[in-house]
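A single protein chain has been omitted from the complex, and every remaining protein chain is retained in its original position.
Entry: chain A
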């Protein structure tokens, strides 16, 4: 796999030179592979949101650089091209509060219109992205403000998907949703990933949720990268994760407790299906031992 986005020594300081100075990112080196789903987890204030706003050039690094396809997104004049914004689509937290147009279709068309695409292409993309987020086509001419919270969020996500970004970044897409709404959003992400093959970053503070969809996990703590690896590898460091103020999946906790009680089980599992396999393996081992 090839790297699509890369950060090198990325550092960001908020309010430099004021009493409120705070280092939000501290020399972060990160490689994001093409086509993967990367889960970004961290405690509030660990620098996740700051990190993702650097990926499409909304924030300028205090130090270090961000490379898209091996090229820095900031040119020599200190400007970031709009092309970057279209290639790295960023969906903010509570994106439903950014809707502004009279109709859903017009709101979704805002991004593609800014890309200066021809009208028929825009219409095509609006239709396509509404389908991708599971909005019925007949909603197109309704006001987005008449929708429910969860549906509004889908409209906002569709607005970014319509730009067909190579990298889709979602900041806490499930914040404030009920469990059903949360599952729907994750399902949507999964099917969009399968369909488009885009690289996806999901920010969350729930390990439980993110472990289900992500190929790799990036764990942030105190403005630094704590781990960046497969969920299995990450959860095998359960102690450090808990020390960073994050939770580990319930099923991993069960396995850890079993291990503490003297059973030789694999503690890096994070789904129920994996736990079943691990338990069977353990049972077999213990049975063989008794003979």
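Here is the rule we go by: a contact is a pair of C-beta atoms (placed from the backbone, for glycine too) under 8 Å apart; a residue touches a chain by one contact, two chains touch by 3 or more; residues count from 1.
Following the convention adopted for this analysis, contacts and distances are computed from a predicted model.
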item	value
Protein name (UniProt record) of the chain left out of view, among "Probable septum site-determining protein MinC", "Phosphate transport system permease protein PstA", "Energy-coupling factor transporter transmembrane protein EcfT" or "Long-chain alkane monooxygenase"	"Energy-coupling factor transporter transmembrane protein EcfT"
Absent-chain contact - pick from A:4, A:24, A:40 or A:99	A:99
Contact partner of the left-out chain, one of A:86, A:192, A:227 or A:270	A:86
Which of A:58, A:238 or A:279 contacts the chain that the document leaves out	A:58
Residue of A:42, A:159 or A:173 in touch with the missing chain, whole complex considered	A:159
Residues from chain A at the interface with the omitted partner, ascending	15, 17-19, 53, 56, 58, 82, 85-86, 89-92, 95, 97-100, 110-111, 114-115, 145, 159-160, 163
